[in-house]
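Could you have a look at this structure, given as structure tokens, before my questions?
Of the protein chains in this complex, all but one are displayed in their positions.
Our next item is chain A:
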Amino acid sequence: MTDTQTLSGRKPGGALARWFSMLWADKFAFFAALFLLLALLCALFGPLLLEAVATKQNLRGRNAPPFDLARGWIYILGADALGRPLLARIVVAAQNTMLVAGAAVLASSLVGGTLGLVAGYSRRSASQWIMRLGDVIMSFPSLLLAVIVLYMLEPSVANIVLVLAVTRIPIYLRTTRAEVLEVRERMFVQAATVMGASHRRIVFRHILPVILPTLVTIATLDFAFVMLAESSLSFLGIGIQAPEITWGLMVSQGRPYLTNAWWLSFWPGLAIILTTLSLNLLSNWMRIALDPTQRWRLEMGGRRNG
């Protein structure tokens, strides 16, 4: 009888050190995590420190080009149409952006995931109702929904989050349901049934851990989508409004100047791309790290096989 050798030679230092060494093993994921930490710090403390600088107009420095240190380091990325330093604005905008996108993604994945679990697991008419609800949301133009809702209600941060979350629910709903339908028929779920496990236990202990990595991956992809959707709402005049700022809003504000001052849209766009990319890399790492059958790839250290 051959015996696959144990790979996890448990080192002293506890779980935290183990996770850190697994993160270090994947350099891309490590730097992604660093960048996200930076973005998070910006979101938390940016407005506190740079609010005044970010809103101070300086008409002599309109559309000041980047990499010019003559006006001071804060203008390193250039200035916008009203001469406000882009670096400071990006840092300050991180808060609103993260708040809106994060809350919307969290809400839609929670609601969509839960409904998907119910729809996939129950064999009764509840599943049909949930799926038709998803179809209704999907067939309704999301922008139209946004216009109607935000026209009737105040265009506040909470309402924007609500609209964005509702329109993204079907994505999670359908994916979760499809995965649950497949996982539910697996042997180990039946083995749990034979042991007399409750429905709650089967769903949360046996089904959810298998489908969670998929949901996390979709959520990170969706993060970027929601950031851009939020900016198009701002463009229509029903999203976040100036003087409040988000990265998406900055991109759309820079659009008229694209031909002569590309940096107005470029830097906030870069911030969006880097955030999404980092989230993606990190979720990819997490998928491997959370899967006991894949974990060896990280525990082996840098060099990857196969």
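Heads up, the rule we're going with is that a residue touches a chain if its C-beta (ideal position, glycine included) is under 8 Å from a C-beta of that chain, and two chains touch if they have at least 3 such contacts; residues count from 1.
We adopt the following convention: contacts and distances are computed from a predicted model.
Per UniProt, the protein behind the absent chain is "Peptide ABC transporter ATP-binding protein"; the candidates were "Peptide ABC transporter ATP-binding protein", "NADH-quinone oxidoreductase subunit L", "Predicted lipoprotein" or "Sodium-dependent bicarbonate transport family permease". When the omitted chain is restored, the residue from A:Val53, A:Val210 or A:Leu274 that touches it is A:Val210.
The chain omitted from view is touched by exactly one of A:Lys56, A:Arg132, A:Arg186 or A:Arg255, namely A:Arg186. For chain A, the residues touching the absent chain in the complete assembly are 1-7, 186-188, 190-198, 201, 205-206, 209-210, 291-293, 296-297, 300, 305-306.
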